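Yeah, one chain of the complex is gone here, protein chain that is, but the others are all in their spots.
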Amino acid sequence: MYQYSEQDHQLLLERVEQFRGQVQRRLSGQLSEDEFKHQRLRNGLYLQLHAYMLRVAIPYGLLSSDQMRTLAHIARKYDKGYGHFSTRQNIQYNWPKLEDVPDILDDLASVEMHAIQTSGNCIRNTTSDPLAGVSRDELEDPRPYCELIRQWSTFHPEFNFLPRKFKIAVSGAAHDRAAVAVHDIGLRLIKNAEGETGFEVHVGGGLGRTPMIGKVIRTFLPKQDMLTYLEAILRVYNLLGRRDNLYKARIKILVHETGEEKFRELVEEEWQKIKASGLFLRDEDLTWIKGFFKDPEYETLPDRDAEFENLLLSNADFARWVDKNVELHKQSGYRIVYLSLKTAHQPPGDVTADQMDAIADLSDRYSLGQIRTTHRQNLVLSDVRLQDLPALWGELTALDLATPNYNHVTDIISCPGLDYCALATARSIPISQALTNRFDDYDYVNDLGDISINISGCINACGHHHVANIGILGVNKKGIEVYQLTLGGSAREDASIGKIIGPAFEADQIVDAVSDVLAVYLENREDPEETFLATYRRLGEAPFKERLYG
Amino acid sequence: MDNYIKDRKPDHDEWMPFTGLEEGSSLPSGDIYVPLEEWLQARETLLARNGRLGVAVRNTDNLGILKDDLERLDLVVLEFPKMADGRAFSQARLLRERYGFKGEIRATGDILHDQLFYMQRCGINGFEIREDQDISSSLKAFDEMTITYQPACDEEFPIWRREK
Partner (left out) sequence: MALQVYTASLLKEGLVAYLSLEDGSPSWTADIRQATAGHGELLDSLKAAAEKSAQDNLVVAPYAIDVLETDAGWMASTKREQIRAEGPTIRLPQDKSRESRRAA
């Protein structure tokens, strides 16, 4: 992974001191809350329903074991012993004190971490494929490009007061595991007719109250031009994006109102003027950054292992876990392992400090000391030897991190909702727990196959309900929490926005409603290979509507 | 004392904003700046006068319209109507980098300590700090950060292309 230079370290230390000064100015009254808010929000510090919340950046979802241990230490020392992995691959602490935050940032800086630009109207942490560098369907590792974007966007002097927040995702594989189509900018590495790799550039995707799939504004961008092109897009957005209405300030609205064609012209015109500037990426720049993400020295191993195969035959629980949570690796004899953060007894994405420490140790012993976070709020150990799977499985089971449900019905995304969030209008975690309790039967989970349920506790859609196969949106109707169902969304390469199926359900009806939707699918699928999404797309909403509302 | 910083030092503001151009015969002497529309309307009259000239633009103005006039101007005044409105950061960079403006670029409006570092990097060198702000504390803002990653008016190249 990327190794900090002395200058990178220096920048973090200066930033901590700067923020310490801002906190002092706030505590002594020199800064009003309104003024301080701009500063704390540039540093991931929100004031939530019960307390401050600190969001820490995990650049493109990649953590070392030492970083994970520091996250555990912070959870114990300054918080209530746990953290929450978010849909943007970051981690959030729910109970820090304002006066402790500069010390927390010091601890983070000691392991090359920070909270820079994890909130506020600036370029946020760049997200990516959690299987970057190890998957079999990858064209090229996206992480070097993410790191270049991280450096370019960190304290960018021109783009720190944008009309609204700005999210970039980069994917380098055939399958999109980074949801590029629903980001302000999504970059997909592709090959052109000449066999060169470059980017397909998606702009103007996003969720929130006006969900949109991004438009491809450039079908092929040479890699060398990535940063100049991003700068051109951001400049057009900074100058022309709406600032009169908070809800119309995202770039998706600018693209929509300007028109895709005209927007493309504006960007291209700006880009022509800066494409030869200092941000042009020379071959040596790309070689330098790729040097940080070279393959580790994999052992030469057969893709079979006797102990593994014996356990697979003799232990049904192990076999289920392998079937659901283990994926093939590009390297023979290695596997990718998903750590499920989805059980009925802990909120989706939550991890205790004990679990974090244990995961760090497991990653050191079994997976080259690295951990990845996913936008579906799970973790990944990316480089596990096939022969180590039985032992790893045993340890993960003891830690309650081996629920066999990756990309299945109980692998639910949920925002913190009204249990934590000042913006929320309804609770989402209790709904996710009720659904998990109801569906927590392996045979049923297995039968349903690949499916996604996402829950948001308000229209801001942090739980990505629009792009779930089954989306649930909690709203407040005359003082009562009610839940709207949307069907048919997808966050993958076939991205689509789900459709609201009908009137909302009360909290005690929503689990039955989802259950009905699943039953309609099981009754109507052509064969067990046809996924929920495929069945919905084939049949449309009618049979589902009929069952739900008669 | 003005709450005014020029080239990273407290300074006395010699410029006068002026909007009374309908009485073209009674233009004051000294350094004045006028709104962009007035500049476009009364350019010749203004140029005939002794004293330096500046133009105040709105953050929605396209500055391409000024590019041939910049040699005759000593000041461009940019507006930051509220802290969160960062359009003029782009305007400043365009003035310096694309149109080669050498005079003062001044930030006015809701200007606090915490934007100064970024403004300076975008080529702004005059600052009308909000009246309730302590100017000596604001001056520290220029040196709080010494590391920059990306090119702007102060650096041609990103950090990975600079001499180590």
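The letters A and B name the chains in turn, as written, and every chain counts its residues from 1.
To be clear about the criterion, contacts are C-beta pairs under 8 Å (C-beta built on N, C-alpha and C of every residue); 3 or more make two chains touch, one makes a residue touch a chain.
Because the structure is predicted, anything quoted here is derived from the model rather than measured.
Within the whole complex, touches from the chain that is not shown fall on A. Summary of contacts with the chain left out: across A:G195, A:P302 or A:G479, the touching residue is A:G479. Listed residues A:R427, A:H465 or A:R525: the one in touch with the omitted chain is A:R427.
Within the whole complex, the absent chain has one touching residue among A:L41, A:A75 or A:L227, and that is A:A75.
Only one residue in the set A:V351, A:L487 or A:V511 touches the chain that does not appear here, and it is A:V351.
Residues of chain A in touch with the missing chain: 26-29, 33, 47-52, 75-76, 80-82, 95-99, 345-347, 350-354, 418-420, 425, 427, 429-430, 433, 476, 479, 481.
The rule is simple: only the chains that are shown with their structure count from here on.
Centroid to centroid, with C-alpha atoms defining each point, chain A and chain B lie 40 Å apart.
The touching residues of chain B, when paired with chain A in their complex, are 83-87, 89-91, 93, 98, 112, 114-115, 117-122, 134, 137, 144-152, 155-161.
Of all the residues in chain A, the ones that touch chain B in their complex are 7-8, 10-11, 14-15, 17-18, 21-22, 30, 35, 38-39, 121, 151-162, 227, 235, 238-239, 243, 273, 277-279, 282, 285, 288-289.
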